[in-house]
Each structure stands twice: as structure tokens, then as C-alpha cells.
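What you see is the complex with one protein chain gone and the rest in place.
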Amino acid sequence: MDSRLRRQLFHDTLRIRLIEEEIAARYGEQEMRTPVHLSIGQEACAVGACAALRTSDYAFGSHRSHGHYLAKGGDLTAMLAELYGRATGCCRGKGGSMHLVDLKVGFLGATSIVASTIPIAAGSAFASKLRGEDRVTAVFLGEAATEEGVFHEAANFATLHKLPLVFFCENNLYSVYSGLEVRQPAHRPTWASAKGHGLRVLYGDGNDLEEAYELSLKSVDAARAGEGPVFLELATYRWREHCGHNYDNHIGYRTEAEYQAWRARCPIERAQQRLIADGLLGAAEVDEMRARIDAEVKAAFEAARNAPWPEPEEMATQVYAEGANAT
Amino acid sequence: MDSRLRRQLFHDTLRIRLIEEEIAARYGEQEMRTPVHLSIGQEACAVGACAALRTSDYAFGSHRSHGHYLAKGGDLTAMLAELYGRATGCCRGKGGSMHLVDLKVGFLGATSIVASTIPIAAGSAFASKLRGEDRVTAVFLGEAATEEGVFHEAANFATLHKLPLVFFCENNLYSVYSGLEVRQPAHRPTWASAKGHGLRVLYGDGNDLEEAYELSLKSVDAARAGEGPVFLELATYRWREHCGHNYDNHIGYRTEAEYQAWRARCPIERAQQRLIADGLLGAAEVDEMRARIDAEVKAAFEAARNAPWPEPEEMATQVYAEGANAT
Amino acid sequence: MSRHLTYAQAILEATDLCLGADPNVYLMGLGVPDPKGIFGTTLGLREKYGARVLDMPTSENGMTGVALGSAVVGMRPILTHQRVDFALLSMEQLANEAAKWHYMFGGIMKAPMVVRSIIGRGWGNGPQHSQSLQAWFAHVPGLKVVMPATPHDAKGLLIASVEDDNPVIFLEHRWLHYISGPVPEGRYTEPLGVARVLREGRDVTIAALSYMSLEAHKAARMLAERDIDAEIVDVRSLRPFDAGAVARSVEKTGRLIVADTGWEFGGFSAEIVAQMAERCFGKLKAPPRRVALPDCPTPTSAALSKHYYPRAIHVARAAAEMLGRQDADSLFAEETGAPLDVPDKSFTGPF
Partner (left out) sequence: MSRHLTYAQAILEATDLCLGADPNVYLMGLGVPDPKGIFGTTLGLREKYGARVLDMPTSENGMTGVALGSAVVGMRPILTHQRVDFALLSMEQLANEAAKWHYMFGGIMKAPMVVRSIIGRGWGNGPQHSQSLQAWFAHVPGLKVVMPATPHDAKGLLIASVEDDNPVIFLEHRWLHYISGPVPEGRYTEPLGVARVLREGRDVTIAALSYMSLEAHKAARMLAERDIDAEIVDVRSLRPFDAGAVARSVEKTGRLIVADTGWEFGGFSAEIVAQMAERCFGKLKAPPRRVALPDCPTPTSAALSKHYYPRAIHVARAAAEMLGRQDADSLFAEETGAPLDVPDKSFTGPF
């Protein structure tokens, strides 16, 4: 793997971490009045996937998509302004944390209903196929989304039409506070239910940044080459509570030991150690990177918090599109 | 296989055939004013399955369930009266051909929405499991039902809880006039999508009565033994139009040659030939069987057609259950 | 002399024109390219437009998402359901996603898609194949909902729906497919959100939805023989709802009957009555009335369903009673003879 790329991936992962850490630090102020689902611990999946995608490729997210949006190149200030409910938010304050969008970079939307963007992503891939475009659609999902019937409907349709679609499934073992054992059969990996539809399936370590990237690239390349849809499952772990900014290992749905084991496999620390070991990065350089990101994040928070609120009238606007084609 | 059983299976299959042939013969009179979906050509699947079930086992059907209802032991006159919209119908005329029920033999209902009884059957199997009953639930479905997300939701749940549930899937290649090629990926058998969930999967020739029975028995036995749910796919073919009594090979969605090839594999003729070859049945005996069934069918039609209509007031009754527990 | 088409032919022609005019339009649904072509409304289109006319797996929710996703990137899908009852599987995609896609992303994306659903009645279609659920769709901001009653409006409203930049629910009553009427050639649109006065009258306003407009017409003829002059407003569009048109009529006649194909309780008829009670309070001379389905599922037996569906005679009786005719009940004798579970004698089931 190209060393510039390795450094870039590291940088992007670190950046997402620092942004979400700052959200976590400020969430208690109760100024971001929207439920946040942080991806801290899972960032490498998003970065690996989006590095394999082109800007012209499309991506759809889920309730936990800050990382996906940012990795795809989504505007940071617009996202933060959205969390603060401002008029400059990427959804003008109408959507909140679970509804992120940045058309310029092909991030076509995240929504808050589990699995709901999966068939929508299949639809965008279908449009690309109908139009003969050279474009892949990516959809990000948690492992619980595969329990929704609509995932299977989309998987069947995508395989049937050999759509240029990649399912990026982050298996973090939990759906809210529910472990896999109460949701999916034991000894049957999540990817197996995708494989049943005839999807090409890949899986690997979502806390290994380079592995996540390599698998993503394989997946995206296959989809782009017309080989049909691919399901990529990456094992990872959410560090903080399902929704909100706290740690919650004490409440009993998972053990501190489990958390610590995953914590020790921090995707960022691992990548950093490897880069340093390979002589591609120095400690000072990391500090510099952090400082630059910190400055960017601070400025973005500043801009978001100083942005204007939407006007009261906006509550009732944009219910219907009134374009050239509107009646 | 026990020769008495072989003769019984043959008899039951022939009986369903003759009943449905009589429905077809009379449907043009426009007195059965309810959409009928005949199972002519597919009867061996129903008979094989139900012979493997006990009367105390539960079964749920679909839109095409005359055969399932009859094979499970459902009352013939009550079914015909239902088709004629009479008060003595198994649903008192409220349901019609697609809503059959006979509690005495554990046939707990067929409904007209594709795949809708699948999770319901999982629910009855779940109840049996919770209660520690020695009871299997069977659900009959067409191959198109596996395209509905709810099939996958039920399959996942059934595997997760190792429910005593058997999915009897009759793959007749079509959903209305739509071939498999526009609905499911090529080279991926229908059963594969079930297997993906970790279900035990069996498949075979649904036009071979004895094979259908043997596979059904294996499936039911496994489910009863607590090994978890089983998906049994049987290849078969519907002879007449999707809905109604006519033949429709001329309209173009399938070829006459395809029909003739399946017609030559008539489950009843094949079973009869084998029984005769094995010296277990004589031509005269078959005639006698037919005559007895004919007489039964004639009498049942007579009774159904002479049964009273429901009273107008019944239209608005039974919207709510008003039992001991009703408020 | 104007050209006559059936309602089904009008839909076919509208679809053909839309497919021909815009390469982003495509048509998808169970059985769309099959030999029956959705009651004749899609016949020949597969041959003409190839991949843009397609069948699909039995996956209503997923395919609604597919339609939406393609719309978001610029396609203009038409999705069909042979019964609205099947669309219940797709309410999440329709009501949570499609209806809100424009709004919840701050207006920067849009979801131009049409969902055709057939509602119906008769021939023992029974509890799960004959519901008329316009009230659900009409309750959801972000959706548009139309129910054309004539071949002319079927074509004009379908073209307008396809050209609209929002998700439009297009509800076709099964018995209307057979009806013939004048249909102009070529492209024309009827605006979404505008009601149509089908008949002018002084004494009572009948606001009717879909197929009930035809029954209202029959009722008006019966009433005319008894010197009652009914005005019929074909609502056509439930969302946006042309309350002004109904109110103008009610202010003139002082009396309102709403005739709906769906259940009365909690139905769209309630919205019409409520708005008129609010807007025309001082002008109403009598309590408004609704002629709609009784509060039970559809029974299958023809012996029961003949008491289930309201017809012209029920509308006429309601009007006569409202006008104080003492013998409204006997004024309109029960029709006899013809079966009531088919639109006409040519209909022989099974669907």
C-alpha cells in the first residue's frame, strides 16, 4: 500500500475521532438538542470504505453516520451546524444528527430508521445501472439492520440485477443494549444471511484501518466492474453509549473487560504504531496533525454555534418541492 | 414405506385433485364468487406434508391452500360452502377461498397476502415452545413468498429460538405470470436464501408423492426433535391459470412445451403407476376409489349449494371478539 | 366528436406519453410486463421501452425504497400495486422516507415518484383485497394523493403526477377501469389539488371521491326526478385538498353529503365534514352526512357484501332525508335483479 495513502487514512480516521470527541465533550452543554450516535471506536470502517470510493460515487448512511459523512468528504461545519439546529446546517436544522447530507461529495443522506436507507441505496444503484453510469453506491449499516426484512428484499433485488452496490456492515455486536445472542442465531455469522442471497461476501477486522481499506477496495472494485453487489462485514466496537456521549459499561449490558479488550484494539493507535514502526510517521508529526485538526474543529464549532437559527416560517416550508416540475 | 400408507397417500392426492377439478368445472357458473387459486398439479406436496404431521400439529396456508386444508383433514363441505359464500362455510362466508380454517384438525388459517402467515406460524411455534408442547407448526408458501422481507424475519427468529417450525415451500416457478428470472437471482436456488439464515434445508421433487412424504417426514421429525426449523423446498408446477379455472398456456408467459413436460410428471399418475407396478393397487380399485370420492364430492357440493346464506346482520358481527375476556 | 377511451386505456396512454417524453421515467411493479398488464394499463410498454418497464420481486417495501432511491438521483419512477392492501408493507418507506425526504434534508433533495395502487370491490375480494385506504395517505404531509374518477382525469392527473416533484399516491378504483369517456389526444395535465364540479345544483352538495362520483351522478339523476337538484363536487385530490371548491358549493346549497369509497370512521370523509363545519358553520342548513363504508372489514360472500358497499340509492336517500322528505326511504325503492358485486354483466371474475 502506498505510504501517502496510509498516512492519509490515518489522518482521516484521527480527524473523525477528534471531531466526535469534541461533540462528546460538548454534548452535556445541552446545546446540541438532537440524539447523537457517536462512532468512536468504529472510525476505521468509514475511512476505509470512503477511501475506496470516488467522490462521484454515492453513499447512504444510518443513524450512526457522522463518520461516514465526514469520511466521504462531507462539510464539517454544516454537520455541526445541523447538530446545533442552525439554518446553516446541512439540512437547515430540519434533520439533526441522524439526517446528514452533502450532495457535493455524493453523500445522499442518512436516516434514523434502521435499514431504511438500504433499499434506497439499491434504488440509486439501480438508477446508475439503468443510465449506464460508472458509479458505485455504498450503504452503511449496522449488523442489526440485517434483521430487517427490507435488507433481504434489497439484497435479493441487487443480486438479481447485479447492481453496483456495496453493503458496508459494521458489526459492533450490539443493537442499543441488545447483544447478538438475542437477535441472530448462534454460530451463524451475520454475513451468512447475505451470502444466502448470492451476494459476494467479504469480512474482516474493522479496527484494522488498512485491512478495512483493502477489503473495501476489493468490494468497490468488484461492484464497479459489474460483478454485482458485495456485502462487506467489518468487526468493530462502539466505545460509548448507544445514544449520547457517556460511557455506559457499568449499566450491565456488556462487561468492562469486553470494552477494555476492544479499547486495546483502538484502530487509531494501531495504525499510528504501525506507521511509526514503518518509519512513515513521527510522534511530532502526529502532534502537528492533531493540532491542525484541533484548530479546524474549534473553528468549525465556533462557526456552527454562531450561525443563525432558522426563521420560524421555515418550519412549514419545503414540505413539498416546488421546482420547475412541481404542479 | 408401508404399503397401506402408500395407498392412503395416493387416495388423498387423488381426492384433492377430484375436488379441485369439480371446482374448476363449476367455477364458470359464477356461483362461487371468490377468487380461486387451484393447486391442481401440486397436490402431492400438500399430501406429503400433512401425512408427516399429526392432527395436533398446526398448519397455516396461503392464497393457494385448498389442498393444504384438505390434506390436513379440513372439512370438505365447510370449504365448499365457504366458496359459495354460505353461512355454513368454514368462515361463515366472510373469508372466501383464500381464508380457510378448521380448528378441529389444526388448520389455523390461510390468508391472501403473500408471506403473511409465515411469521404468524412462527408465532404459533413460539407459543408451543414457550409452553413446552410437543407440537410442530407447518407453514405452506410459494417460492415468491421468500422474496418478502417478512419471510426472512421469521426465518431468523425461528432459527434463533430453534422453533418447531417447518416451512413447506412449493416452488412452481411462477408468481402469477412472472417467472423466477425476474424475481430471484439466476443460479441461486430459492432454498439458498433460507439456508443463509442457518435453517436446515431439504429439497426434492414435489411431483413425486413418496419423495414429498419422505422429505416432509424428515423435516417434521427434525423440528419435533428440537433441532430447530426446517425449510423444505419441493419442485412442482401449477397446471391451470394463477387465479381462476382456465388453462392459460396460450397467453404467453410460459410455453405449452413446458406445461406438457410437467403434465407428463403428474404426481397422481406417477404414484398410481408405481402402486400398480408394485402390485399394491389394481385398475378396478382405482375406479372404485374415484367413484367413492366422486360421490363424496357430489354430496358435498350439493350440501354446500343448498346451505343457507348468511343473514345480512352478519356483515357487521364478529368485528370484535366478545368473550369472557372482552371488555 | 371527441375520442373515447376507457379509464384503463387512459392510464396506459398517459404512461406511454410519460415514458416517451422523459428517459428518467420508468415503470415497475408486479406483473407490469405480463400478458394481463395490470388490468390493461401497461400493455405493450415493455416491448416499447425495454428495461424501463419491469417486473419485480414480491418485495413491496424494498421496491418502494428502490423507487425512492432512484428518484433521489433524478429518475421518475412509477410503481404499481395491484391492490392497495399490498402497499401496507411499504408504509415505512412511503410515510417515513419518501414523504419526508424533501423536508428532512432541508429541501435540497426531492422524491418525484408515483405509486399507483388499485382499490376495489366486488367478486368476493374480501377483507384483504378491497380496502380503500386513502385516509392514511392523506394524513401524511409530504405525500400528494389523487383519486381520479373519469378517464379524462385519469390521464391528466397521471401525467401531472409523474411530472410533479413529490411522491404522489395515485389511487384507481378497480371498477373505473371499465368506464369509457372522452379523452383528448396528446399530453395534457390536470392540476393536482383542484376539485371539479361534475354537476351544478342548488339543493345539496355531494362531495364524492373516486368511484363514488359515479354513484353520486346516478343519485343526482334519481333526485332530479324528485325535484331535488344536487351539485356534485368530484374531490379528485385529497392532498392537497381543494377545500375552497367544496366550501363554495356548500355555501350555495347549505347542505353537505360526503360519499367516500373508504371506511366512514376516521376516514377522509371526516376531514371534509370537519373542514366544512369549521368554514361554513353559519351556512349549513342541516347536519352534514357521510355515505361511506360501515365499521367492519369487507365480507367476502356476495350475500353480505351487497349490504356493505354504499350505492347511488344510499346517497339519494341521504339527500332526500336531509331535505326533509318524509318518505325518503320509500322514495327510492331498492334496485332488484343485477348482482351488486360486479361493475356490470360483462364482468365474470375472478378478480
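Should a chain be cited, it is by its letter among A, B and C, assigned in written order, with residues numbered from 1 in that chain.
Quick note on the criterion: contacts are C-beta pairs under 8 Å (C-beta built on N, C-alpha and C of every residue); 3 or more make two chains touch, one makes a residue touch a chain.
Owing to the predicted nature of the structure, the values given are computational and were not obtained by experimental measurement.
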item	value
Among A:V176, A:A225, A:A261 or A:A295, the residue in touch with the chain that has been omitted	A:V176
Absent-chain contact - pick from B:F10, B:Y27, B:F126 or B:F140	B:F126
Omitted-chain contact residue, chosen from C:I232, C:C296 or C:V342	C:C296
Residues in chain B touching the chain absent from view	58, 60, 89-95, 99, 101, 103, 108-109, 111, 113, 116, 118-128, 130, 149-150, 152-154, 156-157, 160, 317-323, 325-327
Interface with the undisplayed chain - residues on chain A	27, 30, 33-36, 85-86, 89, 91, 93-99, 111-115, 144-145, 147-150, 175-178, 182-184, 243-244, 251-253, 309-310, 312, 314-316, 319
Chain not shown, touching residues in chain C	61, 85, 88-89, 91-92, 95-96, 99-100, 103-104, 126-128, 133, 135-136, 138-142, 238-239, 241, 262-263, 265-271, 273-279, 281, 284, 286-290, 295-297, 300
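Operating definition for what follows: only the chains that are shown with their structure count from here on.
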item	value
Innermost chain, where centres are averages of C-alpha coordinates	C
Separation of mean Cα positions, chain C and chain B [Å, integer]	36
Geometric centre distance via CA averages, chain B-chain A, whole Å	46
Chain A and chain C, separation of their C-alpha mean positions in angstrom	42
Multi-partner residues of chain A (at least 2 other chains)	149-150, 152-153, 156, 160
Sites on chain C at which at least two other chains make contact	56-57, 59, 61-62
